[in-house]
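For this view, one protein chain was removed and the others were kept in their places.
So, chain A:
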Amino acid sequence: MASVAFSKVTKSFGEFKAVSDVSFDIGDGEFVCLLGPSGCGKTTSLRMIAGLETPTSGQVMIGGEDVTHFHPKDRNIAMVFQDYALYPHMNLADNIAYPLKVRGEAVSKRHARAKEVADVLKIGHLLDRLPSQISGGQQQRTSLARALVYPAQVYLFDEPLSNLDAKLRLEARGFLNHLQRDMGMTAVYVTHDQAEAMALATRIAVMDQGRIVQYASPIEIYRRPATTFVANFVGNPPMNLVEVEATKDDGKLQLKADGLTIAALPMTDAIGTALAAGSKLTLGIRPEHLDVAGAGAPNTITAPLFANENMGPESLVTIDRGEGARVTARIFTDDHIALGETVTLGFAADHVHLFDSAGKRIPEING
């Protein structure tokens, strides 16, 4: 196992900057997820660690060594591809043992090792099948087995679960989490699924337009999203964002928006700085921190009911504030909630997030 580091890495394809001036460190034994929408540069970053792309400028380090211009074969890494890339003309045993073959292991030895890994992944009985003769979930596990068959410095995953159906995906995710605990491997995992990133990562790097927007632990990203982009990307459903007009009144912060009632917040230096740049702030509240409010609740938001979805253990109640601005509450009850035409959702003041006019988090609102 080894650490990985990017130092001011930029990758351009012609005019387009896929990754621009990105630096980060991944510690030995860390499981880091690169999370972001498609085209944000996460896969390009991963491919630069693998050596499948060469940075336009900057350095890539593995285990403290500058590998920027190393061929992939000289990096001692393992990678799981989104399409699995199983060799269609080789049976599973040969597919899994291929990395050992190019390392010059004898046939008997490498097949024994392939069998060992395959048994752990519960595909040991399929070793003489061709990839086209097994199911998608089994193909996924075969590609994982091929990555695990030899000790690599870093394990790279390029959306490995995105071709699986929902149930298999959960199962595979749990297995990867278990594997990480078991092996303590250094892993870089690319995904656009925030739930996968939250479940697996020790740290998440949220990327947007070729840059890292926030690089922190999953809990930190959930509790203190650095920007409205991160807030809107992490969480299921994502955080509700309400544009508010802010004014300073009697040493307190007053927030105004249609249908919104909120008790004045204490002023801080950070809020003062944010207000100086613009009075249009964004108020963020996670759906799980909203509930149907009783009469006289201090902090509420009211609008016509848009949808009321019962999911079993919880209900998603969405209200429509007009022009597509919707607010969703995640209410933990296994009962169907009876609601009128207009719904008032309430929230606690200490669950409020505030972002300045540029979308950056205003710190110290709630610690």
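Heads up, the rule we're going with is that a residue touches a chain if its C-beta (ideal position, glycine included) is under 8 Å from a C-beta of that chain, and two chains touch if they have at least 3 such contacts; residues count from 1.
The rule is short, and it goes like this: contacts and distances are computed from a predicted model.
Novice: Consult the UniProt record of the chain that does not appear here and report its protein name from "ABC transporter permease", "Linearmycin resistance ATP-binding protein LnrL", "MBOAT family protein" or "RagB/SusD family nutrient uptake outer membrane protein".
Specialist: Not shown, but named in UniProt as "ABC transporter permease".
Novice: Of the residues listed, A:Lys73, A:Arg223 or A:Lys280, which one is in contact with the missing chain?
Specialist: Going through A:Lys73, A:Arg223 or A:Lys280 one by one, A:Lys73 is the residue touching the chain not shown.
Novice: Per the definition of touch given earlier, which of A:Val4, A:Leu86, A:Leu144 or A:Ala303 contacts the omitted chain?
Specialist: Selected residue, touching the omitted chain: A:Leu86.
Novice: Write the list of chain A residues that the hidden chain touches.
Specialist: 50-52, 71-73, 75-79, 81-89, 98-99, 101-103, 131-132, 139, 143, 146, 150, 156, 163
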